[in-house]
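Removed from the display is one protein chain of the complex; every other protein chain stays in position.
Residue numbering begins at 1 within each chain, and the chains themselves are lettered A and B in the order written.
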Amino acid sequence: MSSYNTLIAVLGWEDRFYEGIASDLNDYKFNSLLLIRYTECNDLTKPSREKVEALCIEKGVEVQYLDISDNATVAKWKRLSQYFSSNENLGVSVLLEISTMPRDTIWTLLSFLKEFEIKVDYVYHTPEEYNEQWLSREPGKPRLLFKHSGISRLGKQTALIILTGFEIERTKQLVHFFEPKTTLLGLQTGSQFNNDKRNVEIHESIKGYTLTEEFQIDAYLEDNGCEQIRGEVERLVEDYNIIITSLGPKPTAVSIYKVFQDYPQIALAYVPAKEFNPEYSKGIDKKIFGTFK
Amino acid sequence: MDRQHRNPFEFEAANNLSDAEILDYYIDDHNYGRFINTSRNVFLQGARGTGKTMALLYNSFKIQYKKAKADNTEVDFTRIGIYIPCNTPLFHKKEHLLFEDDFKASLLTEHYLVLSMVNAIATALSGIDELSQLGDELDNQLKEQMEYILNIQLLEGKKFFEALSLYSQREIVETQEAVNNQKGDDLYQNTLTFSSFVMPFLNCIRRIEILNDTHFLLLIDDAHDLNKHQKQTINSWIAYRDHSQFSFKVATAETNPNFQTSTGGMILEGHDFVSVDMLKPYQNKESEFWKLANRIVSTRLEKYGINKSAEEFFPANPSFEADLEKAREKVKADAIKKYNGGKGTQIRDHVAKYTRAEYFRSRPPQANTPPYSGFQTIVDVSTGVIRNLLDPCYHMYDAELSNEAGAKSPDMIPYNVQQDILLTRGNKLWERLERLDKSDADCSEEQANHVFHLFENIMVLFKARLMSDISEPRAVTFVISEPTDELMSALNPLLELAEKAQLLYTRSGGKHKHTGKKVTVYVPNRILLLKYGLDPHGQYASVYLKARDLYSAAFSNQKIPFTAGTEDTTQASLFDGQ
Partner (left out) sequence: MEELLIRDFGEAPGKKYFTQYSSARDVLIQDNFFSQITGAQPSLSDHGIPHIRNVLENVGKLLGDEIDQVSGMTLYCLGLVVLFHDVGNVFGREFHNKHIAEVYNHVRKKEAYYNQERSVVIAAAEAHCGRNREGGRDTLKFLDEVDNLFGEPIPLRNVAAILRFADELAEGPQRTSQFMREIGAIAEESTIHHDYASVTQMFIDRKGGRVSITYNIDIDENTTKESLNELLKHIHIRIVKVDEERRYNKHYCDLLAPFKKTTVKFNFYIDGMPAEFDLDKIEITDRFPIPGETTGGVEQLLSKNNEISIDELWTRIDKVLTKKIAENGQTA
């Protein structure tokens, strides 16, 4: 059984949060669990927090909390920066549980963790199903992540790479906000979760607003689509200022970060949301494991 | 891409168009263009798609130079427009927020703005034949002057403008690399300001003979994407006393831009700058939107080799025309009876006023939605916004292209296709309206519900009015009457959300003849009217809606009271003083 010093996760309320942690604690050995807790979700996450705490007591895993809020992005960044300024509390190996981790948090953690001489792996659990009605509401304006906003060249036009997901409105919002010359839609292969239908709707929603190209990406390949993303970035990076975002399966967020490390001139973007559906997803299905470094 | 198979009604952001397309597509409406080409500071205010970028780009020197060459006319060097876009990843960076010290944030962000500006000027001028061939002596002198002022080394072997453009490119990259990697509160050491870079640069290039008397128009686009420090910096430059060398034309989508300067002072409309409302469709009588729309569409058709007028390409449903004629005859007969034969223009005015209302009223209850079609209808539903005009045209063309076997370019859009698209686009907007919190930034679920109820009840009222025998049945705009601070503080956020989402537009309705106060006319996006079978053509009158009724409609989903026979409209003028 593999062991890590620390398991890092964002406290969630979906089934796959608790089930995922339980599965991780079953599959690997940990000294401690660091739970990043978004304080605005405290009410929603209380039941699963109690269950996880009980489980950790049973498994002899120490639980630590790191409280942050998405309402103050500067304070959030500084808090995380301060906490991860040394790897004293992390040990030499870390497993990121990214199933319920916002993509910008994934990138932020990777940016701090990469500075240390430690092993970083990640695990992702897919749900059995997603809510058909809605997933998130009250979006904020799209943002570029601090210190990952790329190196913009004067006079170049913008290319927007979107690894698409379920929320068509986010794709449209990103296109309307950044007004790119060209938009590359990374469409998840396969027909799971009504992918085919959704991909058509996405394309329709931005027709006329931007030149659009598509490419296929498979987040469930061994490299989680990293080489597919890299190929598109390589193709465009000389002629465009690239903004890239992931709205699809979370492992692609890790892939994006890997590509970013080789191309720091690209900008990582995300769309925050104020409200998430308590019935975001149901159940837990496949597990995907990957190595970051 | 084969132009024949591209859509002639592409409405992508104007700064993604080629120079040739800008020259082809731009239509001078004899309106704000003349403000751009003056030494005044100008704020161009208007929502997305109202033509701000197009206006700035057209007036940029790059385009004007090409136009002069193409027309074989003399290039005018006395006015040089430099286009400076702000909707770029550079201006979306937020690292400055990490500084504890606000002043450092303002220094860094001014540095970005200044480098963008100088790069834009240098790049624009380096592409000009007359300037790329400066004598070596002058070229060296200019380089030496800037090197001395900035304490830098410009690239050898490159001409002055190109060298300066490369310098600004290098500087912007180095700054970003430093900022992205810096820890703590360290500020990049070599920040430049408007005074330390732009002004010496402009002074320096005046040594070139053809630029001796040049006035630079600094065309700043999408200024709403700038952060607060950058906006204040620009305001401070606008407040600067000497505008002989340069002036600013600032395009913004903000309805209430902040006019504060870096020192906390204010710049004043009418004093420090002129404000141009891009949505005011009747800024002068020659620029009626219909004429502008006609020219825009006709030009596009012509460029695509389609030899039809806008009305021929988008014909109206003949049954609509026939039924309208029947309504006209009936109204005329009624008018002759009512006015006993009538005097002067009485009959004609009555017919003009009530024909369309009679048409809509007399449709059988079980009939489908009216056959919305024809170029006039497309112009009406655009609500005076160019992008709203092109959007349905684009989708109609696309739909017809898909219908045509062998992908032949359509030479006409059948009226049934027009109707389908108009209704579909309208329904899509209603879907968005229903769940504004899902798609639009900073709108809560509660607010989304309130906005939806507000619009729904307004449409129901407009429908009731249309079906009633009243004096202005087709009015589809409104003015808020009896406002109180309490009611408006609840309503304003909803109205602002609707405006931001382009569900609602506002126009200045001139001055109230009794109070002298400015009247704001609220104009719902006319494509929303189609779902309710309303007449998008509207009428030159606005309905008075009481603030408390609007409040109840929004917050309690109550119907807005309407009694036929009550005088509830105003001829809120679109010209001050009329």
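As a working rule, a contact is a pair of C-beta atoms (placed from the backbone, for glycine too) under 8 Å apart; a residue touches a chain by one contact, two chains touch by 3 or more.
Nothing here was measured: the structure is a model prediction, and the numbers come from that model.
Asker: Which of the visible chains would the unseen chain be in contact with across the whole complex?
Answerer: Within the full complex, the chain left out of view touches B.
Asker: In the whole complex, not just what's shown, which of B:239, B:519 or B:560 touches the removed chain?
Answerer: Going through B:239, B:519 or B:560 one by one, B:239 is the residue touching the chain not shown.
Asker: Considering the whole complex, which of B:135, B:157, B:184 or B:264 touches the chain not shown?
Answerer: B:264
Asker: One chain isn't shown here. Among B:39, B:153, B:212 or B:362, which residue touches it?
Answerer: In the complete complex, the chain left out is touched by residue B:39.
Asker: Specify the residue from the set B:23, B:97 or B:274 that touches the hidden chain.
Answerer: Per the contact definition at the top, the residue touching the missing chain is B:274.
Asker: Hey, which subunit B residues sit against the chain that's not shown?
Answerer: 34-35, 38-40, 239, 241, 243-244, 261, 263-268, 270-272, 274, 283-284, 516, 575-577
Keep this in mind: only the chains that are shown with their structure count from here on.
Asker: Within the complex, which stretch of subunit A touches subunit B?
Answerer: It is residues 73-74, 77-78, 134, 136-141, 143-144, 146-155, 157-158, 169, 172-173, 176, 178-179, 181, 207-211, 241, 243, 264, 267, 274-275 of subunit A that touch subunit B.
Asker: For subunit B, which residues are in contact with subunit A within the complex?
Answerer: Interface residues on the subunit B side: 7, 10-13, 15-16, 48, 87-90, 92-95, 97-98, 115-116, 119-120, 123, 168-169, 172-173, 176-177, 180-181, 391, 394-395, 398, 435, 437-445.
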